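What you see is the complex with one protein chain gone and the rest in place.
Each chain carries a letter (A and B) given by its place in the written order, and its residues are counted from 1.
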Amino acid sequence: MNSDRREFLKFAVGGAALSAVGAAVLPGDSVAEAAPAKSQHRWGMVIDLRKCIGCEACSVACSMENDVPLGEFRTIVSTYEIDTGGQARRATLPRLCNHCENPPCVEVCPTQATYKRDDGIVVIDNTICIGCGYCVQACPYDARFINPETHTADKCNFCVQRVDEGLLPACVETCVGGARIFGDLNDPDSEVSRLLQEYPTEVLKPEMGTDPRVYYIGLSDYLQAKVDGMPVPWSKEEILEGMTDGSAN
Amino acid sequence: MKKLTRRDFIKAAGAAGSLTVFGVGYAGTLKGISKGWWAGVKPHNKIAGNAPQPEFRVDPQSGEVTPNPDQYLANTVCVGCTTLCGVRVRVDKKSGKVLRVSGNPYHILSADPFLPYQTSIKEGYKLLSGYQDSGLKHRSTACGRGNAVLDKLYDPYRVLTPLKRIGPRGSGKWQPISFEQLVKETVEGGDLFGEGHVDGLRAIRDVKTLIDPNAPELGPKSNQLVFIAGFKEGRLTFAKRFSVLSFGSINFTGHRGNCGLSMRAGYAALLDDWKGYPHLKPDFRNTEFLLTIGTAPGNAGNPFKRSGKMVAEGRSDGNLTYVVVDPVLTNSDSIAAGSRSRWVPVKPGTDGALAMGMIRWILENKRYNEHFLSQPNGKVAQVAGEPSWSNATHLVIVDEKRPDFGKFLRGSQLGQAKAGAKDTFVVIDKASGQPVAHSKATGPAELFYDGSVEIDGQLVAVKSSLQLLLEEARKHTLEAYSQACEIPVATIVELADEFTSHGRKAVADCHGGTMHSSGFYTAYAAVMLNALVGNLNWKGGTSSGGGRYADVKPGPRYNMVKFPGKVKPKGARVSRRGFPYEKTTEFKKKKEAGQNPYPAEEPWYPFSFAIQPEYMNGALNGYPYPVKAMIFWNTNPLYGQAGLYEAGKKALSDPKRVPLIIAIDPFINETSAFADYIVPDTVLYETWGATGPWAGYLTKVNSVRWPAVDPPLAKTPDGDPICMESYFIAVAKKMGLGGFGDKAIPDKDGTWYPLNHPEDWHLRVVANIAFDKSPVPDASDEEMALTGVERIQDKIKAVLKPEEQRKVAYVLARGGRFENEDKSYQGEWLTHRYGKPMQIYNEKLGTSKNSMNGKRFVGVPTWAPARFADETPLVEVYKPADWPFLMVSTKSQLTSAPVIGTPKLEALHPYNFVVLHEEDAKRLNIKGGDKVRVTSPAASVEGIASVRLGIHRGVVGIEHGYGHWGLGARRESIGNKVWHASSIRGKGVASNLLGLSDPSRQGISTLGGFVVGNNARQAIPVKVEKA
Partner (left out) sequence: MDPQIRGIIGITHDVLWGVGDVYYMFAIGASAAALLLAILFYAAGVKRLQRVAPVGLIVASALGFAAPLSLIANLYQSGRFYSLFFRTHLSSSPMSWGAIILTLYILTLVIMDVMVYTHTKGGQIAQPFPLIGAIAGFFAVAVIIYTGIEISAVRAIAMWHSALVPVLFLLASVISAVSLVVILGWIDRRIKKEEEKGFLGTLLFWTLLIDILLQFIWLIVFIMFGGRSVINIRQSVFQQHASSFLLVGFLLTVVLPAIILILPSLRRSWGSLLVASVLATVGAWVLRWNLVVTGQEMPKTAIDFNRYTLALTGHDSVLNLVGNIALVIFFVIVLEWILEMAEFEGELGKDRVSRQQGERVVDGGVAR
């Protein structure tokens, strides 16, 4: 248990009884109904950065598959130019929800609209989410946003609608370089398990104690946390503005 | 109670007032709350949001596939860029809308490994799924563009009905017209715009009368129609049937002259085919060392996705090390790949010096593959274990006084062969030391020979091809080459050393980065490296592609190229390509008048191919003859041809120069903006088409496109969508041209079939593909249902013979016909091998002259700094002191001509920058994000600076594809509707606006390569300042 939670709970004990009574008395359907039956899977992703060519096929495929509103991305390949002293190089870093073992977003959600399924996929129930944005704040990976159309929190869910039907997430299906490898971490014979055994892997911001289920092969330490450098000059506002000023037909 | 006081009143007023303010302030919130549970749009599913139901389900235990009955998955072809990958289009049956696009698993350009052709559609679904992780191996992808481009189907700025201009040309004022009016006016002409009489197509089509009886080489008047297309996206043959074979104009071109002509010409010289212009690509999977000059695999180039995949795999799991020589660092590189990937910055336009430096080092240090090069002919080579051979040992006559100077010594000249078609070349036999006809040599020949042979009793100086290359390479020292290209000598040597350390598994390739004025020799030099290691037709070496099954050919079912009334076009092209100046009346007249015939009025290009830029220049100048009508089909030279917009916009606006301009285009781009008529066209998955990969594949591939969704277009009276095919069918029929109408296509038995609808053509092309070699199996009802082919079942039944129908459906269901991957290799050799010898010396090149100065071209690769058409060096006119930077356009992974205005890509990468090196920027006091002005001798543009280290010093890099002023970035008025401009579509900088004119030429011109006339869109001298 991380320190905040402990810190918070100490304070919380006093009011617990009172609120528990309140919660029991008030009506409402149980959150558990949304969770699937016990799963023996534990889905996860390995991203082999050596194979990422930064083509953004994943970003667009995700956006198409999941009807992600313009300007928002459930996954994006951050692309950088890196100078390690003399020689400039390119680096790409596909970012998405890390489907943490200890998801801080789930912890803070006041209505349990977001939760981790048995198979490890962290999802949001948009019929429960009140759009407070607390999960967006709590995610260390900038993986969440408030969907401007549904007015609820949104993020990558490993294309749960596909995975549940035995398919692969859209980003994985369309990964040109074959950098995104998705599968069952519980299955020792799966490709993800094999890669985790074969290669040293890193996760983003391990110091957050979130225990991500998205692993990277070939991740440089200076990209592991917040990246320091010179930004891309364009802003989301500018883009959205430019997209809406024209009209035809 | 007390009475109300004034104070009470003020309080009450205050209370009421504040409550009102609260009400106003919270009106929005209250409105939100009043909506109840859903303040936003309610998505379909509480967890998956608006994601549609998956296309099928695969049971994780049994692998059983359950398709979703509400969707179908059409295997067809993407037209999001020129790669033309096979894609799988997921369509919602109810709405007819495309939900998403991914790769066609049968297609080599999208999947690796691709599915064996006989795999059932349903089995393919299983293999693509998470079932036993098989989808990871068999995944078939679409790139960022390919995923996004479907938005173009629904682009609000799409032309859906024929348009006619009602204002001055280029004014953006249009009137929707009927199809009948379109056909009538374009065919019959008349006073169409109230500006005087305009000849229609009927008047122009005169295949008998010469344009100029005094210059018969210019051909008949029908040549005064110029057809300009984009690229071979699968329908070009149809357009060619109309404009060349039926109409009878010789002026028909694609976009190559703006795209990669220099590269193609370099390969054409190496591969000795000035007609087919073949080119090579690495056998990526097995290549160990790849040197790319002016192209960046995985970032640009064709095939984009496949090279990306192969590079990604090669640098991680495989054995590939690759070096990208480019002024700008791109996503070809990845720091995660470590030293497997390297970037060598180069000064723009000077990559030829690097290649020549490498050639010199390789030749001088005897690092070339002697075994390969010394084979005198193909048979001996095969016996020696070489799947290809070269003319390295062939002797060239080098006596400048002789009329046959620059020609190969022929066997007939030594009495060793008969003159004529079967004449031979001559080599110095290594064993005997004697000259011998190359075909008669039985063993290796001398590589370096500098001597003389006796011809008709005279000693004539000859040299072997490789000797000529060595001498040309020795014209400059390594230091001089290094100085020119700004790559250290050590790096040149290192690259040459490395390149020659991998046997046949080293490959050099080039592309659009060589599109500068000396691009041809740059490309020839770069690709010559392949000859020096003898990698052609080797596993891990180079391949000219796997070929395809018969399509638009005299095929096994239908003869698609024979019809009554077929015209064989004659005469010189407006672009003056493929025609030596020395054969023109102009030349002869000058000569007769005792004048120096050089320079020609405008350059002629004796062995060039598809020079779109010179069609534009020629048409606007009316040289060598005036043009009466131009048809642009899905092409945009005003944006794509560097320098054209500034140089040509005025002339193009003038209806007297080119009286009739028809654009067949789904959108109003920078070029169709100048049209008199716009004919709408089908887009992407609405279209038919038969095409194939460009290169980089080893097995036979025919990619087939068919209407997987219905176009929203207005229809012809015959019920077809108004598009390129239906327009040409109607025009041809109205004009009574051959090749269209009821008697148009013969089958094998000579029975005639009609061409009245687009499918009459396209389905028969597919029938040829389906029956070539051994016919494909029959499609089942299930496969036709799953892939949506059943949607066009009526058309299949109406057009094809019963025995053809299910076989054609089988091909359509799989998006083409594909030879299986196990046919790639025969041992260490490729199965589909290129047959001609590699040309160390190219005779046609070495015996041709520059029409602008009468100088002979060098017949081997050489280092040629940038120059104008008359070979005046650029730096003499535009001095580096005044123009300290060189501008290059760089390729984007996200943008290409067909995807401008796709919101999903705009959101990722809304505009481009003016990229500068940090040191240059510092000197100019420019910071990232600053507005800067880039000025070339021709024009000036403004953009936002991006300061980087991944660019060579002294270079301005501008990503191509942004800064549009058409395609939605301009206001158009259409009838009583107005299209308001979308600012994001115009954002950024268009590098081609900076392109140069050629001051050594007289008329309207854009700077081109001095050998083949490729558009010089790279290495443009510019200066930069803070705006």
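Here is the rule we use: a contact is a pair of C-beta atoms (placed from the backbone, for glycine too) under 8 Å apart; a residue touches a chain by one contact, two chains touch by 3 or more.
Predicted, not measured: the structure shown is a model, and the values here were computed from it.
S.K.: Which of B:His909, B:His952, B:Arg985 or B:Arg1017 touches the chain that is not shown?
M.R.: Of the listed residues, the one touching the omitted chain is B:His909.
S.K.: Of the residues A:Phe145, A:Phe182 or A:Tyr215, I need the one that contacts the missing chain.
M.R.: Residue touching the absent chain, from the options given: A:Phe145.
S.K.: Touching the absent chain: which residues on chain B qualify?
M.R.: Listed in rising order, the touching residues are 2, 5, 7-8, 11, 14-15, 17-26, 28-29, 32-40, 908-909, 928, 946-949.
S.K.: State which residues belonging to chain A touch the missing partner chain.
M.R.: Here the touching residues of chain A are 2, 4-5, 7-9, 11-12, 14-16, 18-20, 22-23, 26-28, 31, 54, 56, 71, 73, 76-85, 90, 95, 104, 107-113, 128-134, 136-142, 145-146, 151-152, 204, 207-208, 222, 225-232, 235-237.
One rule holds in what follows: only the chains that are shown with their structure count from here on.
S.K.: Using mean CA coordinates as chain centres, what's the gap between chain A and chain B in Å?
M.R.: 38
S.K.: Quick check on the complex: what are the chain A residues that touch chain B?
M.R.: Against chain B, the touching part of chain A is residues 34, 48-57, 59-61, 63-67, 70-71, 73, 76, 79, 81-84, 87-92, 123-128, 131, 147-152, 154, 157, 159-163, 165-168, 170, 172-179, 181-183, 190-191, 217-220, 230, 233-234, 238-239, 241-243, 245-249.
S.K.: Which residues of chain B touch chain A in the complex?
M.R.: So the residues of chain B in touch with chain A come to 37-43, 45-54, 56-60, 99-103, 128-131, 133, 135-136, 139-144, 146-148, 150, 156-158, 160, 298-299, 305, 308-309, 311-313, 315-316, 329-337, 343, 893-894, 903-911, 913, 928-929, 944, 946-950, 968, 972, 977, 979-985, 987.
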